[in-house]
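Moving on, here comes chain A:
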Amino acid sequence: MSLSMITPEFLIERNLERCIKCQVCVRQCANEAHRYDAETDTLSCDDLACVGCHRCVTLCPTKALTIRKFPLEFRTNANWTPDAIKAIYKQAETGGILLTGMGNDKPYPIYWDHLLLNASQVTNPSIDPLREPMEVKTFLGRKPEALEIKDGKLKTKLPPQLELDVPVMFSAMSFGSISLNAVKSLAAAAREAGTFFNTGEGGLHQDLYEYGENAIVQVASGRFGVHYEYLNAGAAIEIKIGQGAKPGIGGHLPGEKVGKEVSETRMIPEGSDALSPAPHHDIYSIEDLRQLIYSLKEATRYEKPVAVKIAAVHNVAAIASGIARAGADIITIDGFRGGTGATPLCTRDNVGIPIELALAAVDSRLRSESIRHQVSLVIAGSVRNSADVMKAIALGADAVYIGSAALLALGCHMCQKCYTGKCNWGIATQDPNLVKRLNPEIGARRAANLLRAWKHEIKEMLGGMGINALESLRGNRLMLRGVGLTEKELEILGVKAAGE
Partner candidate 1 sequence: MRYVIIGNSAAAVGAVESIRKYDTRNPILMISDEPYHTYSRPLISYYLAGSKEEAGMLYRPKNFYQVNGVETLFGTKALTVDTARKEVYLDNGEKVSFDRLLVATGGKPFIPPIEGAAGENIYSFIKLDDAKKLKEIAQPGKKAVVVGGGLIGLKVAEGLLKRGVKVSVVDLAPQVLSSILDSAGAQVVQKHLEKQGMEFHLGTTAKTIQSFGPRKIVGLASGMELTADFMVLAVGVVPNIEIVEGTDIKVNRGIITDDHMRTSVADIYAAGDVAENYDVLLQQQRVIPILPNAYEQGQVAGANMAGREAVYPGGFAKNAISFFGLSLVTAGLVKATEDSEEYVAQPGENQYLKIVIRDGRLVGFIRINAVDRAGILTGLMVQQLDVSRLISRLLTPELGLIDLPDDIRRSRLQGGAVQWR
Partner candidate 2 sequence: MKRIYAQEKYCIGCRLCEIYCAAVHSEYPDDLVKAFKKAAMVPTPRVKVEEERPLSFALQCRHCEEPHCLKACITGAMYRDEETGAILNDKERCVGCWTCILVCPYGAIFKDEITGKVVTKCDFCLHMGQPACVEHCPNGALQLKEEGGDE
C-alpha cells in the first residue's frame, strides 16, 4: 500500500465542556467517524470518514458537535482549485470514474435568481387570498382543439387528465435509489396534498399499490418492474428517456442494494446489478417513441396520460416538438441541476443546459407550432422554493417536479454521498439499520407540510399580482422581468428587462 493523499473534507469539532459521552454520535454515524474507547473513556473523531451529513450534530443532545470545512489550504490558485486538485489525487489512487450524488453544485448562473415577479399597484387591485377564493388547481394532459358546450354542459370528451391541487409533484426517485420508507413518505404526502409522486424506474413495491391513484409509474430503458398491473396501478405513465443529472447515460444500481424487496419489485435476481442502458434500444427515433407511447396507451385502454421525460439538452425545443407529435400527453424536462442518486461527476457538472432556458425555449417552440395545447409541460431540475414554482409557471410550465427539495424535507442534508448507500438519514440507502431512521409517518408529514407552505405562498404571490387563478399566470411572461441578463438571455427567456 502506498501513501494516500486524500485529506478530509470536514473537521469534526467536539466541545468537551458539553459532551456527556452518551455516544449517540457513535451509534448514529454509519461512516464510523465517531469512536468511543472504553479503556480511556474518550471519544475520538475520524475526520476523513466524515461526509458532513450533520446526523451527529442534529442528534447530539447537548449540541456539543459542529462540523467545519477542513481548514487545510492549498496555495491559492484560481485555476487549480482544491476540488480540482483533490479529484486528481482520488483518480490517481483509484483509476475510476468519480461518482457523486444530488445535483450540479458548480456556480453556473441560476436564472430563477435573475427573474423577478410583478405585483399590482393602484391600477389593478391585488387580492387577499385569505378573504377571496384563489384557484391553484392544475390539470395535466392533452387538451382538446376546441370545446363544444351544449345546454351549459361540456360535450367534448376530454382526454385523460391528472388533477393537481398544487402544481408541484415529487420527482422520479426509484425504490432502490431511495429507501422504501422514503418512497412511502412521498407517496403518503402526495395523497395528503392532492398531487403525485413518481416511481422512477424502481417499480411499485407491493406496499405502494394503495397509493396508485397518486403514482406516476415510470417506464425506463431497463424496464425494471414493468408489467401490466404496474402500468394500470398508476394514474399516469412516464417514459424516461433522460435525466438532467446525467443526460445521455443510463443508470446503475449496484448489486449490494438489490436486496429481497428491491429484487421482487424490479423483477431482477437478488444481488444483481440493475443496469439501465443509456438509450432505450427500441427507441432510436421519434417514430419509435410513438410506438412505445401508443403501446402503453393500449395497455391502459387510453385511460391514462402518457408522459415523456427528457433531460434539457442543446436542441431540447426540437426534441420536445417531436415528442408532442409522437403523441405524448405530458413532456417532462429535467434541467442540468437535477438531482441523482449516483452519477459520474464529470457528467453531472458539465452536461445539459439550465432548465429555465430550456423551458422558455420549449414553450415558445410549441406555441409557435400551435401544438402547445396538445401537451402539458412539467419541469424539473432544481426548483428550490415557491417563487421558483411561480417563475416556472410564468415561463410556461404547467407544473413542476421537486426531488432534492422533497428529500430535504425528509431530512436530507445534501452531503452528496447518496451513491455510497450509507445515507445516515435513512433516505438514499437500503441498509435496514439506516432505513428505519426515516419514519414514513414523520416523513409524510414533513413533505406534506412543505407543499402546504408553498401552496400558501403561491396564493400570496398570485394575490399580489392581482391574479386569482394560477391558470392566468401560466405562460404569462409579462409577469416576469429579468435582471443582470444579456439581451440574448432575455430573448430566449422571452422576458423584458426590469424597468422595461
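Rule of thumb we're sticking to: a residue touches a chain if its C-beta (ideal position, glycine included) is under 8 Å from a C-beta of that chain, and two chains touch if they have at least 3 such contacts; residues count from 1.
The candidate set was assembled so that all candidates are chains of the complex that A comes from, given by their letters.
As the structure is a prediction and not an experimental result, all values here were calculated from the model.
Q: Touching chain A in this complex is which of 1 or 2?
A: Result: candidate 2 touches chain A.
Q: Given the complex with candidate 2, which residues does chain A contribute to the contact?
A: 17-18, 20-24, 27-28, 59, 61-62, 431-433, 436-439, 441-442
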